[in-house]
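Of the protein chains in this complex, one is absent; all others appear in place.
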Amino acid sequence: MRKTSGAFALREIASLLGCPAPVVDVNITGIATLAEAGPNDISFLGSDAFVRHFRATRAGAVLVQKNVHLPETTKTPVIIVDDADLALGKLLTAFAPPSPPQPKGVDAHALIDPSARLGPDVSVGPYCVIGKNVQIGRGTIIHAQVFVGNDVQIGEYCILHPNVTLRDRIEIGSRVIINSGSVVGTDGFGYRWDGTKQAKIPQIGTVVIEDDVEIGSCVCVDRAKFNATRIGHGAKIDNLVQVAHNVSIGPHSMIAGQAGLAGSTTLGTRVILGGQSALRDHIQVGDGAMVAACAAVASDVAAGKIVSGVPALPHRQNLREQAAFRRLPDLIVQVRKLQEEVKQLHARLSPASETEKAQKKRL
Amino acid sequence: MRKTSGAFALREIASLLGCPAPVVDVNITGIATLAEAGPNDISFLGSDAFVRHFRATRAGAVLVQKNVHLPETTKTPVIIVDDADLALGKLLTAFAPPSPPQPKGVDAHALIDPSARLGPDVSVGPYCVIGKNVQIGRGTIIHAQVFVGNDVQIGEYCILHPNVTLRDRIEIGSRVIINSGSVVGTDGFGYRWDGTKQAKIPQIGTVVIEDDVEIGSCVCVDRAKFNATRIGHGAKIDNLVQVAHNVSIGPHSMIAGQAGLAGSTTLGTRVILGGQSALRDHIQVGDGAMVAACAAVASDVAAGKIVSGVPALPHRQNLREQAAFRRLPDLIVQVRKLQEEVKQLHARLSPASETEKAQKKRL
Partner (left out) sequence: MRKTSGAFALREIASLLGCPAPVVDVNITGIATLAEAGPNDISFLGSDAFVRHFRATRAGAVLVQKNVHLPETTKTPVIIVDDADLALGKLLTAFAPPSPPQPKGVDAHALIDPSARLGPDVSVGPYCVIGKNVQIGRGTIIHAQVFVGNDVQIGEYCILHPNVTLRDRIEIGSRVIINSGSVVGTDGFGYRWDGTKQAKIPQIGTVVIEDDVEIGSCVCVDRAKFNATRIGHGAKIDNLVQVAHNVSIGPHSMIAGQAGLAGSTTLGTRVILGGQSALRDHIQVGDGAMVAACAAVASDVAAGKIVSGVPALPHRQNLREQAAFRRLPDLIVQVRKLQEEVKQLHARLSPASETEKAQKKRL
């Protein structure tokens, strides 16, 4: 059971991808990796590195990227494509199960403050709570058990999955997706030792999430100390990410799982942060920069640069240092040997100079 | 107040553990560490490393592992056991508070789609939402405020704690425990830059959680791009763990808190991942392998191997390199000194060779 739906003749798939149909036709009901595919699955091969999996596959057919070197003879029907990954994306869309029926209208078990204004075709699931002066744009779907605080604005055609929490006074753009368990608008983590206790610094700002953002599950986006924590349009954030107060994430940036951004840090456009990467507070990461997984970034990163490591360095420098690190235990041995040799050289020279002195005397 | 229940005579405890009763009897009402125990607590000592705590303890009695070297004279009653940890486990069970009363049947404030099929003795708490075509096996307990999407299958005798979210079309085995705040079935994090935006790649697969799995709090298990993200039977996952799309976790594996597994990575049987460890995408970790806490694993790990460090290396190599690293600042000093000495040697040789030339001339 592949948990996909639909069934296609292989020639239909070829036609969908704009490719000539293979000679043999097969009935395809699912998509799988070369290793896992059965005779009614289609698989994919995008690199010579996996040709050995291709030889062994039981797949009914395989999408093969044109630059891959296939074995000369093969029984497996193939469709040659320009880009296996892109073709796979098209197939995934074709095989996608029908959209699940969405909740329609406002469920009788949702509590919506009378001052809230809902656009046409808004859905609100059971056990949701929608606060005062909330505005929700056309076509937005709010699934069950979501909390929306007072004075929140939500744009059009958003999807809030079950158990999302939006605290008071925040703004969500249009076509934004927020996945379950995420919390937007918690007070930023700001305290000041006043001599007897950690006194809370008021966090009076907001959060602005622009259009076309997707936020994963159990993500925390904190409210700004003042002004706004901002997630730029089209940015995508994976699960369990921490976005602290006054952070600004540029448009179309991609933040992988468990990454953390400390207060007031700013990302440019199309920045990529790897999984579990950490960015300290008040730094700037330029447009198109990339931070490798697990990197700990403690200073600005210029546009277009790649950094990696703990602490993060330019990626090439990090690779060079890591390669050097691999040789460090040997280096210690070499230095010990050098010390020995130099000692011997001294020893050999010393009698020599005794000889010299003796010669000088004689002369 | 120990928040435990029950009270036992020490001889009852000895009998429970199959040990001879100590000469002195004591009334035991709680369990505590050597440092924290009072005169009605029993404590435990499993290693010589803690004998100093034993000397100072106020415990009413102590479970002592047989290989520990006790002080020759001691007033504290002891019970000698083969394995202090195992004996403690038995005591914890004996002292455990009575099971809290579970919700029985379907609460009047739960919303269950008429198409859902519930086995006998299923409990569903208040403010739960159960979707279309859901199947729930015998004896499963669903606590308050849980969301179960459409087409979800849940086996027998599972426990879903409050505020768990199960998205559409996933499968949960039997005797599975999922703790509060966890989310299963979010779309995998998959996008493709299409020239103007990060276009969402459909995630049409499912999640399969096999029998006897326990999942902690605020854990995210994403839906596969195709086929299934899979958690093998008997695996245990701690809090705040990220399990990306198409990951496969082998049976009986143990994943400690805040670990992260990137897309399509595969763990064998009884793999152990330490806290905050990170595994990159598309790697394979063999049966019985161990990844140390905070390790960043960027390539395959063979069965039975232990890796540690950032980037992760075989554990012995990492220890050797770390030991070398500790000596690096000194090494730099040594090399500077060597450079100086070699310079001096050159200098000493040069006049020498001047002398030689002079001698040659004279000769």
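Here the chain labels run A and B in written order, and each chain numbers its own residues starting at 1.
Here is the rule we go by: a residue touches a chain if its C-beta (ideal position, glycine included) is under 8 Å from a C-beta of that chain, and two chains touch if they have at least 3 such contacts.
A quick note: this is a predicted structure, and the numbers were derived from the prediction, not measured.
Checked against the hidden chain, the listed residues B:T140, B:N163 or B:T186 yield one contact partner: B:N163. Screening B:L70, B:I283 or B:L331 for touch with the missing chain picks out B:L331.
Touch with the chain that is not drawn comes from one residue among A:N67, A:T93, A:N227 or A:S299, which is A:N227.
What chain A contributes to its contact with the hidden chain is residues 111, 127, 129, 132, 145, 147, 149-151, 163, 165, 167-169, 181-183, 186-187, 189, 191-193, 197-206, 218, 220, 222, 224-228, 240, 242, 244, 258, 260, 262, 276, 278, 280, 296, 310-311, 320-321, 323-325, 327-328, 331, 334-335, 338, 341-342, 345, 348-349, 352, 355, 359, 362. Touch with the hidden chain on the side of chain B covers residues 2-4, 30-33, 36, 85-86, 89, 92-93, 95-97, 100-101, 109, 125-127, 143-145, 161-163, 179-181, 212, 214, 216-218, 234, 236, 238-240, 252, 254, 256-258, 275-276, 293-294, 309-310, 322, 325-326, 328-329, 331-332, 335, 338-339, 342, 345-346, 349, 352-353, 356, 359, 363.
As a working rule, only the chains that are shown with their structure count from here on.
If you average the Cα atoms of chain A and of chain B, the two centres end up 23 Å apart.
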